[in-house]
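Excluded from the complex is one protein chain; the other protein chains are retained at their positions.
Naming follows writing order (A and B), and every chain is counted from residue 1.
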Amino acid sequence: MMAAELAFYILAGGAVISALGCITQRNPVASAVWLVGTLFALAGIYILLNAQFIGIIQILVYAGAIMVLFLFVIMLLNLAHRQNDIRRWPMWLVGVGLLAAFGGPLLGLRGYSPGRLAAEVTGAAVYGDPARALPAGQAALKATQERGVVGAIADPLFRSYLVPFEITSILLLVAAVGAVVIAKRKL
Amino acid sequence: MLLSQSLLLSAILFGLGVLGVIMRRNAIVLFMCVELMLNAVNLTLVALSQYHGLSGQVMVFFVMTVAAAEAAVGLAIILAVFRHHQSVDLKDINLLRG
Partner (left out) sequence: MPSIHGWIWLTVALPLLGFLVNGLLALRRAEAKTTVSLVGAGTVLGAFVVALAAFLEAARYPLHEAVIVPLWSWIPAGDLQINLAFQVDPLSLVMLLVVTGVGSLIHLFSIGYMRSDPGYPRYFAYLNLFIVFMLVLVLGSSLPVLFIGWEGVGLCSYLLIGFWYQDKSNADAGKKAFIVNRIGDFGALVAMFLLWQALGTLSFTEIAEKAPEVLQAGGLTVTAITLFLFLGCTGKSAQIPLYTWLPDAMAGPTPVSALIHAATMVTAGVYLVVRTNVLFAMAPVSQTVVAGIGALTALFAATIGLRQYDIKRVLAYSTVSQLGYMFLAVGTGAYVAGIFHLVTHAFFKALLFLGSGSVIHAMHHAYHATHSHEDAQDLRNMGGLRRYLPWTFGLMAIATLAIAGIPPFAGFFSKDEILAFAWGRGEHDPAWKVFWAMGTLAALMTAFYMARLMAMTFLGENRTGVKEREQLHEAPWIMTGPLLVVGVLSLIGGVLNLPAFWPTPPHHGLDHWLEPVVAPGARFLPVELPHGSTEYLLIGLAVLIGAAGLIWGVRSTLARVIPTARAAPEERGLWKVINRKWYIDELYDEFIVRPLVRLSRVVLWRVVDQKLIDGAGANGSAWLSRRLGWVGSKLQTGEVGIYIVMFLIGAAWILHAVSR
């Protein structure tokens, strides 16, 4: 456990620092690269949290495709030298205010230990064994061990969530066509 | 394991994303901060899928897919806007004034 936690804290720190870098850099290319850093750190955290498939997909799709797309567009628009596009200080107040508004309730999430989650889900007042109170998680762990990482996620993806899967593929098609249509100079 | 820490990290990343949305005037950077927010949510889903089953990871899968589609279309729109205004600074995109 110690190693996992240590690794987690290092990766988490990296994610936060990269996120800060993303939102404060003037140069949009720099922002994009810092964001890539955040995505890598998050991918590492996913692997630690037993979601290996998702972690790899994160690197392949998010960092590898989406961010590349962002960078392409930034290069295309030749935006590298625009200056001073951070809003003036009155908006800082609004920003901090909204941060508090959003972050406040969300910070309440840090109190969620597995025991408390189990207690809330089962409605019992006593913290029983979380592993037994939440059987789905255990089943997930067992599936990963039996069928491998990819096989475990293939089961719900192609069985319970088949229809959303198909619809998502149509969505991708539509998005691709739409992007081409919008971005063309002449139809 | 690491549930509460993951959730806290997710909250922090989400807040930073909100701050970025408010603070930046560049449309593309704004978009990137929105992606940051999406990632924070993905982290939450993955952290809880440890206890609620693999559906959480499936949802993350779909979120990523939709985020990809959304990024493509959004950037195409920004391209089109840029062609019209010669700028992606939000200050200059004000034709909705009523």
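Just so we're on the same page, contacts are C-beta pairs under 8 Å (C-beta built on N, C-alpha and C of every residue); 3 or more make two chains touch, one makes a residue touch a chain.
Computed from a predicted structure; not experimentally measured.
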| item | value |
| --- | --- |
| Hidden partner chain, touching residue among B:L8, B:V21, B:L36 or B:A72 | B:V21 |
| Which of A:A4, A:A101 or A:A139 contacts the chain that the document leaves out | A:A101 |
| Interface residues of chain A (partner: the chain not displayed) | 87, 91, 94, 98, 101-102, 105 |
| Where the missing chain touches chain B, by residue | 18, 21-22, 25, 30, 90-91, 93-98 |
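We take it that only the chains that are shown with their structure count from here on.
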| item | value |
| --- | --- |
| Rounded Å distance, chain A centre to chain B centre (Cα mean) | 9 |
| Parts of chain A lying in touch with chain B, wherever the complex brings them together | 1, 4-5, 8-9, 12, 15-16, 19-20, 22-23, 28, 31-32, 35, 38-39, 42, 45-46, 48-51, 53-54, 57-58, 61-62, 65-66, 69-70, 73-74, 76-77, 79, 82, 85-87, 91-92, 94-96, 98-99, 102-103, 106-107, 109-114, 117-118, 130, 134, 136-137, 139-140, 143, 152-153, 155-157, 160-161, 164, 168, 171-172, 174-176, 178-180, 182-183, 185 |
| Contacting residues of chain B [partner chain A, same complex] | 1-20, 22-26, 28-29, 31-33, 35-36, 39, 42-44, 46-55, 57-58, 60-62, 64-73, 75-80, 82-83, 88-89 |
